[in-house]
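Notes for the one structure printed next.
Apart from one protein chain that is not included, each protein chain of the complex appears where it belongs.
For clarity, chains are labelled A and B in written order, and residue numbers in each chain start from 1.
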Amino acid sequence: MNKNRQIEIWVGLFMALGFVALFFLAMQVSNLGTAYKGKTFTVTARFDNIGGLKVRAPVKIAGVEVGRVAGIHYDPDDFRAVVDMAIQAQYLNRIPEDSFAKILTAGLLGEQYIGLDPGGSEDMLADGGEISVTQSALVLEEVVGQFIFGKGQEGAK
Amino acid sequence: MTQQENNADESPLVRIRGLRFRRGSRWIFDGLDIDIPRGRVTAIMGPSGTGKTTLLKLIGGQLRPDAGSIEVDGQNVHALSTPELYRLRMRMGMLFQSGALLTDMSVYDNVAFPLREHTRLTESMIRKLVLLKLEAVGLRGARGLMPSELSGGMARRVALARAIALDPMMIMYDEPFTGQDPISMGVLVQLIRRLNDASRITSVLVSHDVAETLAISDLVYVISDGRVVESGTPEHLQHSGGEWTRQFIQGLPDGPVPFHFPAPGLREDLLEAAP
Partner (left out) sequence: MTHLLAQLGAWGLNGMARLGRAHLLLLPLLRGLLSILRRPRLLLDQLYSVGVLTILIITVAGLFVGMVLGLQGYYILSRFGGETALGLMVAASLVRELGPVLTALLFAGRAGSALTAEIGLMKATEQLSGLEMMAVNPQHRVLAPRFFAGIISVPLLAALFSMLGVAGGWMVGGGLLGVDQGAFWNGMQEGIDFSDDVINGVIKSVVFGFVCTWIAIFQGYDCVPTSEGVSRATTRTVVHSSLAVLGLDFVLTAMMFG
């Protein structure tokens, strides 16, 4: 009986340890811990070229994450990519409508994210609003091509 | 003492008819007919390699015959569904050569095992039954030991206690005397006889130990080359005229079972040039 109890305790410990590890992987290692539990509102933006932008990429203002890319699709009518961003509800009506959306790269080879430069308008972005001023992703081949043909003026940032 | 049961039920407990069983291309049984009467000790004897253990496995339904039938208590073993076969096996006990005790359990738990698996008895009831069964084989004091701490003879006695735990109608003994010292051999001989007489269990004994087997059995079948060559009471066999049986019972080195493995003549073999 005593031995049985020992086995029970050990197996219980093993199970607990295993689930703690899974929880750790979920909350501390992966993005599940950083996902917003709170509400979000959707803002869309249209880009000529989104480069390597992926769903769930961060949306940042002044380097601070305010939301995530919720969906990306191609609009065949105006030949542009439509990006839906889920912005945290606390910024509802706090982002100027004429903000500038850029697709940027973290570091030289890092992941791509969307950076918002707030504009000066009095009108704020509401749920379902659209950012009209956008800048496409920097595609390395194009930059190199422009550089070689001497047409490059914008250059790398 | 067997009179009353014979009156109660005259039909044999196990009826084997035209049994054929093949291993590879060799026929181990080729038209075997055996009747095992209820309530008595029946011995099946034969030289090593005649498939005596195989016969027990066939009776227990662990192997399938190629032809023929085996009926136990009126049920054709190999026509039963799995649940029916398992119900039948609960009424059969089998004592394996090695004892086949579960090595990760104590002696007590081994004997309690069939009770815990097949009955809904309370632990205190199981305890009583286990101690009684262990007492019957004289090992009540060894209940705390692990199987690895037992001698071969003790392991077989524990296995016997386990085999009778569910009070089966029949016990099959697979070579119970092999590799035992004279004392534990004597103990086993006595135990088998006593269990048979006390609880009217039908005993089937498979062995090639002539003296012990003849001493306790009521009926003996001698098999060779897949067939029954002789059968009868031990007295009958000892005075039987059959050449083969005489060689087997008296342990003569040469006879119908030749001493020499088949070979060309010694003279030709020796004179042949080395390859």
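Following the convention adopted for this analysis, a contact is a pair of C-beta atoms (placed from the backbone, for glycine too) under 8 Å apart; a residue touches a chain by one contact, two chains touch by 3 or more.
All values derive from a computational prediction rather than experimental measurement.
Novice: Looking at the whole complex, which of A:V11, A:A89 or A:A126 touches the chain that is not displayed?
Specialist: Only one of A:V11, A:A89 or A:A126 touches the chain omitted from view, namely A:V11.
Novice: Which candidate, B:P114, B:G152 or B:G242, sits in contact with the chain we can't see?
Specialist: B:P114
Novice: So that we can see where the missing chain sits, which residues of chain A does it touch?
Specialist: On the chain A side, contact with the omitted chain comes from 7-8, 10-11, 13-15, 17-22, 24-26, 28-35, 56, 58, 107-111.
Novice: Extract the touching residues of chain B with respect to the undisplayed chain.
Specialist: 57, 60, 62, 86-87, 89-90, 92-94, 96-98, 100-103, 113-114, 117-118, 159, 162
The criterion applied here is as follows: only the chains that are shown with their structure count from here on.
Novice: Let me have the rounded angstrom distance from the C-alpha centre of chain A over to the C-alpha centre of chain B, please.
Specialist: Averaging C-alpha atoms per chain gives centres 76 Å apart.
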